[in-house]
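Below is one structure, written out as structure tokens; the observations come after it.
Missing here: one protein chain of the complex. Every other protein chain is in place.
When the chains are written out, they are named A, B and C in that same order, and each has its own residue count from 1.
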């Protein structure tokens, strides 16, 4: 066990993966000399050199496209998008190329690349640097998707991603980087697609991922003081989705809240709600309730920014009303 | 009333809008001299000239970006993407610019543009030319979204879109262009955001849009022979969503199937299911059931292509089991 | 088009030509002073976030190019756009308030430093997406042509944006359609920590412009008069339907944003780079030419400093936007606003309870 930040856990995962596998290269803006906009790749260029820590021009479409080509020809690239908000210009390479190549080519070859990026609110970074766009990715067949909430998961999921045969989108949360936690980096390889039950309770289940896991836990602790006990499930990966774990717990207690930082409409929360309802309907005392980002852009004003996404308070209030 | 194809209704809408409003221009690949890949803008260049029917290089990102700038400076552009599959490279201009400009700039100005495109299966066009990507758009605040199923709606919704103050994504279905129908093009302006109840029945509600409306009606007619009566709701627009109409009908019968051609996971069907469940839970005898595209790419093989998306048969089978 | 038109060059360097240089100096001085105050706003914890990009060292590009713009012209900028907007006549107090995320700012506190815009001055918006604002000028050019406005639209962006394909798509369209458009690349040698030679093999950006069929020029940003003269010529050309591209070479004096201390560049390099100071050079030239005695300039500087100091006070005194404003401006006034989640949850949960 070590005390480590989310950022350093990611960094360690890259170091260990690059040491274990010579074909791993990192390619993106400011990943080398600068050490990454959020410091995740700090000093890696000293160990691995500019041939493996490849600083690029500001060309997101071609960064992703080059990673596709590299992955098809023997490298295992980690392409980095500095902000998930830049996905918009890369969706063609990501979804029309990376995600479909194995299929279109009849299974001849895969695209074992990882697209590392970060999203979410918390830094007054404005409408174009604060989004949560995992909903777009989850919607696209062919892309695996991980969104770790803890340092330990950040480490193990990234290590795992770097052994997978298909493209993985790996979305970190910008507000978690400095979060420090106990973590076991030597634990056996975390199974991909397995949710973590962070807390168990008899009254309701909160299903969420990434930063909202911590918000949900905070809400749950507060409720516990009033005798309301919530189960908190951290999905860890959104493709695949661990419905077995979710179903087991929802069927036990019959009440469920799903939480996502992305916009409410047609996002991850919608999928969770629909799927849980379809699969657990006879066990539900109340409808599955979605808590998610407002269907609005994010403001630079701190108050408005914080107000646009779920908070421990909103999760708690909603959960209390649901079990009332 | 006229007999008119979906394609010609769209064409007529463009003609009438361009005649009514001098600022309307069409900008896209092959929209002028060629007359549109699917013939929607055929010969419009003869009437309106190349200054208003602007043929572009193959530069989708800049086409959408130019439309944004044009819309901010006095024109009302109709940007055309030949296939919705090309959205991937334009999502930055569409969602980071067009959709957010009014908000980021504190309401100073809007982006009254229409992005016309077409999607869906039915022409053995393969994985990169057959997608249904409306889920991405529906997820993004700031973008209106229309997906007409009939010639009459195609006409009126496009006319309406060309009077709206905010960006509209207008997605046609490639398999509907040659469909001929009775249509009243002189009817008063169709309210934006109002669903159409295409059929009423006591047993279940089928909520859908675009081509799947016709598949749902086909399934409903077949079921009617066996005494099962379905309501079929054609949403017409996905932003906004006419939940009032949906709620009224679902609450009446307590059973609901939602149908979308896009991939199942985290798509439009998920949103419909989640929203209906949240709002009508106490009235539901059964969970809302989603029928949608498989979570796989589309094959060029006709059999596989048709098998990857909902069909009248699948809708009927599912509906029958739900009411059984 | 590489040679400067003789009449413009003559006018620029005429003795007593200080009537032109003095206002350019004043503009640049105001930009410098303002940006220093932005730094202060951050240090005082009053800014909305730390993504504040100062244009210190780049003042000549803003002052020189904007001088060549007419009132009806429009423009977009990149994330480092304070100076350009100030040169265009922005109210620095409302700018500072926006940078602080306050209601009295240009965008009611929703946009911030990277999204300042003002339709009244033809500012179609700053952009936090590198290259994101470029194609809009193609659209504005189309508008100008079709609506018979005599206006040029100018895209300002950094050297980093030369990595973005959308720039070339836009340049190609502008040339193809003979649009009144000017592309202005402020080459401050860096995109974050990446020096321009680490981002491209050939820095002669004017060659790219000509390869796409545009006028192309490169100019040294040390000399604001040179910038202004070249910009004027390209603007005149653009107004006549011959679009152009101008690269202004300069040096980014400080870090990329407020948190960046530029550890990736040597102190020597920085020291030398900061000698490329267009504000100081203009000042020395004014004194040299005798068009303005040092005392006058000192007085002007002091007046500007006072004006800029006041912007911080204004921003500090302004209030944050009310929470309810969050749901406004997603769509036009009169269109249905998004239903706030709390309202929605209340509706759903009270129904369940009923």
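Keep this in mind: contacts are C-beta pairs under 8 Å (C-beta built on N, C-alpha and C of every residue); 3 or more make two chains touch, one makes a residue touch a chain.
What you see is a predicted model; the values in this text were computed from it and never measured.
Trainee: Who does the absent chain touch among those shown?
Mentor: Within the full complex, the chain not displayed touches A, B, C.
Trainee: Quick one: which of A:5, A:41 or A:93 touches the chain that's been left out?
Mentor: Of the listed residues, the one touching the omitted chain is A:93.
Trainee: Thinking of the whole complex, not just what is shown, which of A:9, A:31, A:75 or A:300 touches the missing chain?
Mentor: Going through A:9, A:31, A:75 or A:300 one by one, A:75 is the residue touching the chain not shown.
Trainee: Using the touch definition up top, pick the residue from C:211, C:275 or C:299 that touches the left-out chain.
Mentor: C:211
Trainee: With the full complex in mind, choose from B:2, B:15, B:224 or B:300 the residue touching the hidden chain.
Mentor: B:300
Trainee: Given the full complex, what residues of chain C touch the hidden partner chain?
Mentor: 162-169, 172, 175-176, 198-202, 204, 207-208, 210-213
Trainee: Which parts of chain B face the unshown chain closely enough to count as touching?
Mentor: Its contact residues with the unshown chain are 29-30, 33-34, 37, 55-59, 61-62, 85-86, 89, 123-129, 264, 286-287, 289, 291-292, 294-297, 299-304, 307-308, 314, 318, 321-322, 324.
Trainee: Mind pulling the chain A residues that touch the left-out chain?
Mentor: 23, 25, 27, 51-52, 54, 56-57, 59, 61-62, 64-75, 77, 92-93, 96-97, 101-110, 141-142, 144, 165-166, 193, 240, 278-279, 281-282
The criterion applied here is as follows: only the chains that are shown with their structure count from here on.
Trainee: Measuring between Cα centroids, which chain is at the maximum distance from chain C?
Mentor: Farthest chain from chain C, going by C-alpha centroids: B.
Trainee: Centre to centre, by mean C-alpha position, how many angstrom separate chain B and chain C?
Mentor: A distance of 39 Å separates the two centres.
Trainee: Show the residues in chain B shared as contacts by 2 or more other chains, in ascending order.
Mentor: Residues 61, 92-93, 96, 103-104, 141-142, 278, 281 of chain B each touch two or more of the other chains.
Trainee: When you check chain C against every other chain, which residues touch at least two of them?
Mentor: Within chain C, residues 109-111, 115, 127, 129, 132, 165-166, 330, 338, 348, 352 contact more than one other chain.
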